[in-house]
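Note that one protein chain of the assembly has been removed; the remaining protein chains are unaltered in position.
As written, the chain order gives the labels A and B, with residue 1 at the start of each chain.
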Amino acid sequence: MGRFAAWVGYLIVLLGLPQLFDSVLAITILNQMAIAIVFALSYNMLLGQGGMLSFGHAVYFGLGGFMAVHALIMIEFETVYFSITLIPLVGGLIGLMAAIFIGSFSTHKAGTVFAMISLGIGELVAASSLIFVSFFGGEAGVSADRTFGPPFFGIEFFQDVEIYYLSAGWVFVSTVFMYLFTQTPAGRMANAVRDNPERAEFIGYSARRVRFISFCTSGFFAGVAGGLFALNYEFITEENLNAVTSGRVLLMAYIGGLGYFIGPIIGAVLLTLMNSLLSNYTELWMLYLGIMFVLTVLFLPRGFAGFIMMHQTAWLRGKLSSLIRPYLITGIPAIMFSGSILAAIEMLHHNGEPFGFLFLTLDSGSMLHWLGLTTVGAASYFACRRSIGQLKAAWEEANRVGDATEGGPG
Amino acid sequence: MKRPHRSTNFRIILRSLFAGLMLSLFSSISAQEPVRIAFIDPLSGTFASIGTSGLKQLQYAADELFNSKGGILGGRMIEIVPLDNKQSPTDTQIQFRRAVSEGLRIIFQGNSSAVANTLNSTISRHNRRNPGQEILQINYSAVDPILTNEQCSFWHFRFDAHAVMKLNVLTDYIAMNPEIKKIYIIGQDYSFGQVVSDTSIELLRGKRPDIEIVGNEFHPIGQVKDFTPYVTKIVSSDADAVITGNFGADMVSLARSIIDSGLDIPIYTFYAAYDGITATLGADGVDKIYLVHNDAGNPLPSEERLAYTRNFKRLNPNNDMTQFRITNALQMLVQAMEASQSTDPYDIALALEDMRFTNMSGEELWMRGGDHQIIQPLHISVHTDQNIVVDADNSGFGLYRDFSVPGEETVVDHSCRMRRPRR
Partner (left out) sequence: MLEVFVFSTLNGLVTGLLLFMLASGLTLIFSMMGVLNFAHASFYMLGAYFAYSISLKLGFWAGLLLAPLLVGTFGALVERYALRRVHAHGHVAELVFTFGLAFLIEEAVQFFWGADTKNYQSPDLLDFPLFTLFGQEFSAYRGFMITISVGIFLALYYVLTRSRIGIIIQAAITHPHTVANLGHNVPLIFMAVFGVGTALAGVAGVIAGPVLTTFPGMAVVLGSIVFVIVVIGGLGSLGGAFVASLMIGLLQSYAIASNLGMPDLLNLLGLEFSRDHPLNDLWTLTLPQIAPVLPFLLLVLVLIFRPTGLAGKREE
C-alpha cells in the first residue's frame, strides 16, 4: 500500500510541478530533468543493478535522439506520418537495436574489460558522428520541427509546457517499467550476477545472457531519453553522443546513489539544477561539481539516496526526531565552514574586484574581509569537530539494534 | 588566480538598478528602464577565455560609448546580461529560453558556427510561433557562409565577413606573390574547414592557374596532439605556403610544428593571433604568420581608435581588443534604435537593413539588406614585433597591416531567399 501511494505521489508531483513553476525557464529546467531522469535510470540498470560500469552510455541516448530527429524530419515531409507522441518509442527502438549489436560482443565479461570496451565504442561512435555528415549533420547537428505531426487531441505541441506533459507521461511510464524490470527474474538475476557471477552460473544461469538482457533494456530506455531530448530541443548534435555526456550520466547516477532505485532520480534532479542554475551565479560551478563528486565518492559512497536511507532504521523505530537537534548542532557549523571555503575560492577567483556572494558583497582586496572569513571558517570548523561526538552518540542511540541496514536495490 | 575578472549578474543588475535609481531621482522624467542585451557565449570551460574576452569588449563598448555619455533613447542605460552556453548547442538552447524568460529580445553571439546555426534555427522557430515577441540575433563572429545564404533569416544579422569573403581577399594577396607555386591546405575536418578548402582551391584556380595544390588535408578537431606527421607531408610535398582555417589549440600546435621543423614558409590563417597564440609563437613566428581579418592591425587607423583601445587595455590589462567588430555591431545597433526610436526587434531590423555607418577607425560599413551580411574593409596582417604600438598577449609581438581591401571590393553574391515576416 505504501508503495502504491509512493507511485501516485510521484505521478502527482510530475504533473503538478508546472503549476507551481510556470516561467519559461522553469519549464525548460523541468523538461531537462525529465530527460535526465530517464537517462540516469537507464544507466542505473547497467551499473547499480548489473554492476557494469559503462563509459559509453551516451551512444544509445545519442543514436536514439538522432533517429528521433530524423523521424521528425520525415514526418514534416510526410515520408511517414504518425503522432509525435510516439517519437520516444522510435528513439528507444534504435537504442535497443544498437545495444543488441554492441552487447553481442561486449557483455562477455563485466568489470574493467567491459568498461574499456564501452569507452572504445563510445569514442568510435562519437568520432564517426563527425565523419558521417549526411546522417549526423556534422558539428552543427540535425534539427527539425515537431509541430508538423497530426494533432494529439487537438494539441500541436507549439508550447514547451505541452511537451513537458508528454515527457512527464513518458517519464512515468518508463520509471514504472524500469522498476518492474527489477522485480522480474531477469532483474533479480542481474543483481545476483553483479554480486557473484560464479554462483549464478552454478545455479544454471548464463551470466553473459543475464548481462546481455540488462544491457539491451538499458539501451532501450536510454534511446527513449534520446527521443525525449529530440522532442524537447528539436535538434541534436555530436556532443549528445560523446564521452562528456556519458560522464555526466555516470555522475548523476553515482551522486544520486547507485544501490537504490530512486538514487538516479535524485542525482538527475540535483545535477540538472546545478548545471542550469548554478552556472548563472558563478563561473566556478564546474569546479564545485568536481569537488562535490569527489567528496561524494569518498564520504557518501552510497550517494544521496544512500544517505537518506541510512536513516531508515531510526525512522522505523520512531527515533528520527531525536536526531534533528544533533544534526543542527553539527550541521550549521559545517554549512558555515563550507560556505567560508566557497567564499574564499570565489574571492581568489575575483582577484581584487568586489562581487556578490549570497547576500554579501565581498572584496578580495580587503584585509578585513579575509580576516572575517578566516575567523568564521576556523570557528565553524572547530565547532563542527567538537560537536561530532554528540552526533555520533545520538546516532548510535537511535540505531541501537546495530548498524543501519539499507534497503536493497529496488 | 590569473583568470580575468567578470561581473556577475548581481553586480550588473545592482549597478544598473543604482544608475536607474539615480536617474529617476535627479531627472524630471519618470524612471528609465535599461535597454537589456543578452550575450550568449562560453564563459566557463575550455573556450571561456574567448567568450569572456568578448563579453568584456561588449561591456566596455556599452559603458564607454553610451552609458558614460548619458545612455541612449533619451537616457536609458545599456545593460549587458551574460549567459554562459559553455560552447554547447544544447546549453545555448537553455540559455536562449532563459533569455526569453527574462524578456531579453536582443542576443549577441559569436563563438562557434555550430552554435550560431542552432541559435538561428531556434530563433526562427520561436519567432514564427510567437509573433510580437520576436528575438533578434546579432552574430558577431560566426563565419559559416550558410547563415547568410541557405539559412538566412530576417532576424539574423552578421557583423563579420564570412569565410568566402575573407578567402577572396586572402587568395588575392597570395596571388600577388609570384614566388608561391605550390600550396598545401590543411584544416579541421568540419564545415568551416571544408569551406576554406573548397573555396581556396576554386578561387586560386581562377586567379593563378599556375599554382598547384599539393595537399588538401583534414584532421579531426581538437584530437591531434602532435602535428609533426602532417608537417612531414607538407615538407615532402615541397609546398611554398600553407593555408589553414584552424583556431585555438589546433592553430598553436600546427604553427609550432611547422616552425620547429625548420620549414620557412608563410602560413596564411584566419585566427593565428591573441588568446595566448601570439605569445606562444613569439619570435619564431615573425614574418611567417599571416592573418586575414576585419580589424586593422598596427598602425591603428585613427587617434580615436587608438585611445579607445588604450583605455580598454588600461581597464583590462590581461585582455586585448581582439574583436572590434563587437563595437561596430553595438554602434550600428544603437543607431538603428535611435533611428526607429524603438527597441522592438522588428523596427530595429528594418532600420539595420542597408544601414551605412562610418566607425571610429574611419572605415565604411554597410549592412547589406538582401542577406543581412556586413560589408566592410578587410585586411591582411603579419605577425611581427616591428612597429607594433598595440601588441597582443602583452608579448611585444602583434599584427602589422600589410594589405587592405575596401568594403566594395569584398562583396560576394548571396543566394539568400529571405522570408520576410508579415506585419
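The rule we apply is simple: contacts are C-beta pairs under 8 Å (C-beta built on N, C-alpha and C of every residue); 3 or more make two chains touch, one makes a residue touch a chain.
Predicted model, so just to flag it, every value in this text is computed and none were measured.
Contacts of the undrawn chain with the visible chains, over the full complex, involve A, B. Although one chain is not drawn, the whole complex shows that of B:Ser49, B:Asn111 or B:Asn246 it is B:Ser49 that touches it.
Within the full complex, the residue among B:Leu167, B:Val231 or B:Ala273 touching the omitted chain is B:Val231.
Residue A:Leu287 is the one among A:Val173, A:Leu273 or A:Leu287 that touches the chain missing from this view.
Residue in contact with the omitted chain (choice from A:Val13, A:Leu86, A:Leu273 or A:Val297): A:Val297.
Interface with the hidden chain, as seen from chain A, comprises residues 47, 51, 53, 105-106, 108-109, 111-113, 115-117, 119-121, 123-124, 127-128, 131-134, 243, 247, 250-251, 254, 284, 286-287, 289-291, 293-294, 297-298, 301, 345, 348-349. Interface residues of chain B facing the missing partner chain: 1-3, 45-49, 189, 217-220, 222-226, 228-233, 235-236, 248-249, 252-253, 256, 260-263, 275-277, 279-280, 282.
Here, only the chains that are shown with their structure count from here on.
The distance from the centre of chain A to the centre of chain B, with each centre set as the mean of the Cα atoms, comes to 37 Å. The touching residues of chain B, when paired with chain A in their complex, are 1, 3, 5-11, 14, 43-45, 48, 83-84, 86, 88-90, 93-94, 97-98, 100-102, 113-114, 117-118, 121-122, 125, 129, 189-191, 220-221, 223. Residue ranges on chain A touching chain B, taken from their complex, read 23-29, 32, 127, 130-131, 138-141, 143, 145, 147, 158, 160, 233-235, 237, 239-240, 276, 279-286, 348-356.
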